[in-house]
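Would you mind keeping the following structure in view while I ask a few things?
Note that this complex is displayed minus one protein chain, with the remaining chains in position.
For subunit A:
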Amino acid sequence: MTTLRAFTQIRFNTVNFFQRRTQQELWKTIRSVSKSGEKKGRRSTRQPERPLHRFYRIGAGPLRVQFPGLNAPLEVKEEQPMKIIEQTPEEMKDGQLAIRKQLEERGKTKKRNKEKLHPLERGFSGNQVVGQKLGPPPNVEGANLENFQSYCLEIKRTSNMTGVFGRVHTMSALVITGNGQGLAGYAVGKAPLHRTSVAIIKAMGMASRRLFFVELLENRTIYQDFYAECRNTRVFAQRRPPGFGIVCHPRLIRICEVIGIKDIYVKVEGSTTNYLALTHAFITGLLNQETHQQLADRKGLHVVEMDPNRHFLPQKVASPMQSAVKAEDELTEMDRLNLDDFYGEGRYPLKKQKPPPFYANLPEHLEAEWRKHPFRNQKDVMVRLLADGMVPRWTRTARREVAEEKSRLMEQGVIPIPTGIGLSRIIPKKEGN
């Protein structure tokens, strides 16, 4: 049993500057900023106030002492005397650095606070919520919305001038929700300044109450090419074959995902940053589509699909149900129109050719291209030779094996060791020395 006496710190003149002041005062000495300094933004250059009391643990020291009531339960059994355990040298070292370590780590852990998202699940920009998956909206009475998915398409601060309060700012969020099978809804939610999440939640709730249904061709694409507009945003959507994917404006990609469109090409002209107008235009266009059956009934003709994969063999997709099929002499000029031209309102997206790069006609570039010319077929030949098994594959493993074999032979003296730059001459040691 060791005694405490040897470790008791004997202090002289215990009252010094630091002990005379309170903690707040002490911090003030290094953190204080004058009024004018504050105006210039010097506050942020000062040290942050550190919670030093948290780092001082009672009983922690070269010896770990348990003080009942302070760092141990008050009721100590009488049989057990006060416990003193000697520290190992490592623990002593750690103890001295503990505060520094904790402080250093604090800065790091703060950055790691947020979970890293998969690149496909990240939003449009940075850590922002816009464009991230928000999950299903809360269930509306009598309807289960669990298989829905929501996206926030835009968060912005809007302002309004009032007589009493002056400029009043409001957060506004555009949210779209849908089940990926044609059912979807979108809404704008608003909330006071800095209450972004409230705005999003409000918008989600409203969107789930304003659902619409979009008819899809083969459950993957639109029925026909369409043109739609809202304010200064013009949208040209085009039907595409299976496997094409969604090629369009990023906000429209999210909308398509939510509705369940898998193959589409959309060109947006005019304003591409008015997201509400963009959403509105696209969805109006989708809702104004007509199915093949509706088309057949309206025109009194068969709707026939001709698939290039089947050598354009015609397949009847829909026939008029209400009326008889028209005869050839009853047809008007309108009926003979190409179906693709029929829906576009005579408008076509602007097709701009990509301009050639600035270096396209520079003599240096042309010469470099010409120098590559003799080797233009080299890659194809290489692939062909590898595919036919005429040339062994010169992979990393194969190269290593060859090198190992070579070095083994050299060690055995079968192959002479090369005399390279560093080994121009090997002078054998004289045996006498």
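Simple rule for what comes next: a residue touches a chain if its C-beta (ideal position, glycine included) is under 8 Å from a C-beta of that chain, and two chains touch if they have at least 3 such contacts; residues count from 1.
Please note the rule applied: contacts and distances are computed from a predicted model.
Of the candidates "28S ribosomal protein S22, mitochondrial", "Alkyl transferase", "ER membrane protein complex subunit 2" or "Alpha-1,3-glucosyltransferase", the chain left out of this view carries the UniProt protein name "28S ribosomal protein S22, mitochondrial".
Contact with the omitted chain, checked across A:R100, A:R210 or A:R310, is made by A:R310.
The missing chain, though absent from the display, is touched by one residue of A:K93, A:H194, A:R209 or A:R384; that residue is A:R384. Think of the hidden chain as still there; on subunit A it touches residues 224, 239-241, 243-244, 292, 295-296, 299, 301-314, 316-317, 325-328, 331, 335, 339-340, 384, 388, 390.
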